[in-house]
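Omission of a single protein chain aside, the complex is shown with its protein chains in their original locations.
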Amino acid sequence: MEIIVFYLFAAIAVIAALGVVGLRNPVYAALCLAVVFVSFAGLYVLLSAPFIAVAQVMIYAGAILILFVFVIMLLSPPVDQGEGALKWQKPLALGFVGALAVQLVLVLALAVLPSARGSLTPEVIAQRGDVQVVGAALFSDYLLPFEMTSLLLLVAIVGVIVLAKKR
Amino acid sequence: MNLDLNLQVIAPALIVALSLLLVLLGEVFLPASQRRWLGYLALIGLLGAAVVAAMLWGANLSGFGKMVVADAFGLFLTLIILLGAALSVLLAFDFVRAHQLDTGEFFALVLSAVVGMIGMVTATDLIVIFLALELLSLPLYVLAAFKRADKRSLEAGLKYFLLGAFASAFFLYGIAFVFGGTGTTNLGRIAAVLGASPRSDVALVGMGLLGVGFAFKVALVPFHWWTPDVYEGAPTVVTAFMSVAVKAAAFGAFFRVFLVALPELAADWRALLAVIAVLTMTLGNVAALLQSNVKRMLAYSSIAHAGYILIALVAMGVNGAGSALFYLLAYTLTNLGAFGAVIALSDGTRERLELNDFAGVAKAQPLVAAALTILLLSLAGFPPFAGFTGKFFIFGAAVESGWAWLAVIGVLNSLISAYFYLRPVVQMYMVEPAGGWNRLRVAPFVAFVLAIAVIGVLALGIVPAPVIALASGGFLK
Partner (left out) sequence: MPEDYLPILAMVVVVIGFAAAALVVSAITGPRKPNPAKLSPYESGMPPFGSARRRISIRYYLTAVLFILFDIEIVFFYPWAVLFRQLGLFGLIEMAIFVAILLVGYVYVWRKGGFDWD
């Protein structure tokens, strides 16, 4: 059952991701991206990480995608009609990406991932509660990264005002 | 919960972060006429952090579950970064006023970049390194585009942002692979896992992707394409800051990750990085030969210098890391000084950017011309300046570790570089001045930066021994 659901979400994610890069109309591409985000949330649930799944839907599908659509409307780019300026780059990029993809697939297919499981197995998470596990790690071991995040958000706030605020 | 809340370890970054918050609050609560004090506030924060960093020297503290350390390597780089930032702030005092940039935001963004940089060089966990990398990059994207009325500045910001975000994604992907291959993000534990288990291809892919991220940040060929456009388009003082401090921070993390976490894979990455070093030096120097714009020339020169420093990473060991630290210090002083001279020679907001703008400058501004000459000679690696001793240590480390051919290519490249570094000198001294430039008094802060740079370059060049001893003591344990 789990494996069927995994392949379902994975297939939707891959097809939608192809849509993001392949569709010529930027609005359609953005909507495909929403599908990618949501199917990722499904995968996170399968990984026993429902908190991340909820955050994924809230932030990525909810907020970031809205921003993308805003930016598309802001720029109102014409629907991409053809090759444009980047003519010879396209086959080159496809070649590089293909090589990288083959390499990654080969490595991951042949790899023996460390079989040792950490202390946070699905059973432990189920028992303690997903949010509790995330929170306990975030507010103790990962305290420093947590506080750095707020500084990062602050810099982003300043940056957006500097760049986008009319004066 | 076993926390080691060792706030001492992050004290320098904390001080800078605190002054960042104060500068931001000052920007919104002080009347516009008082905002120039924010620059002094930033400067005080940087100096305070430097004092604290110096006090931590030798204690070898670590904190937050070994996520950060204050070892000699990290502290040496912290001091380099703070020096670079403080000199940039001094250069910026009059620059932001002349170019009518937002004062508070400018200094706040510089300070936040500094927090990220200090984080990068003192972090021993890939998660912290990544966050620090972002904390370093975000403000620089904004700073590159800071002159919003200038199309080139906006282009620089956009280009830097798009390519930088792409590189960050590679870096993050690399972290994921390393984590997948080893089950940890702590640098020390990664090394332990890799040492105890058979060769992990997953970690190897992770190493490659991390390398791409670092290569972008320090501008190694073939990830250097953004450099000339961004350096040219960004406001000069931002270019000066970027060209030195980002290199120190990114190379710091580059060295730490590869030497501490991935020594087991050294056979793989050494050969790869040696090839990249050759390409980077050669392309940087040859392309610099063809430039007529001084900022672009210095951009390609910074690419070439990244290639020299990469040789030190290939050399590995105490000598490699020590010579890299020395070189980064020398490069910071020299390059900031060179950009300081460009700022000193500008006429209000009009800057001398083309080579022939420098014609006859020696007559109008003999002192600035002399300083620029010394700094350019140091960049080219002439004795008795810091650039020479720095290259000497790096090439020496390469020879000792059996990479003599790399040192030979480095020397040949230095010879090529002498040509383009001397071109502005020839213009300044041997060509009649062109009209149309007002002779302006050099701002005292800029003059001070030039003096520090020249004195530092001479001191490091003539008596390098104490500093190289400190730098080599900074080797990662």
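Here the chain labels run A and B in written order, and each chain numbers its own residues starting at 1.
Everything below uses one rule, namely that a residue touches a chain if its C-beta (ideal position, glycine included) is under 8 Å from a C-beta of that chain, and two chains touch if they have at least 3 such contacts.
All values reported here derive from a predicted model rather than from experimental measurement.
From the options A:V21, A:L86, A:L110 or A:A164, the residue with contact to the chain not on display is A:A164.
Contact between chain B and the unshown chain involves residues 21, 24-25, 27-29. Against the chain not displayed here, chain A makes contact via residues 2, 5, 42, 45-48, 50-51, 55, 58-59, 62-64, 66-67, 70-71, 73-76, 122, 125-126, 129-132, 134-136, 138-139, 143, 146-147, 149-151, 153-154, 156-158, 160-161, 164-166.
As a working rule, only the chains that are shown with their structure count from here on.
On the chain B side of its complex with chain A, the touching residues are 1-3, 5, 10, 17, 24, 64-65, 67-68, 102, 105, 108-109, 112, 115, 119, 127-128, 131-132, 134-135, 138-139, 141-142, 145-146, 148, 157, 180-183, 193, 197, 200-202, 204-205. Those residues of chain A whose C-beta lies close enough to touch chain B in the complex are 103-104, 107-108, 110-111, 113-114, 116, 118, 136, 140-145, 148-149, 151-152, 154-156, 158-159, 161-163.
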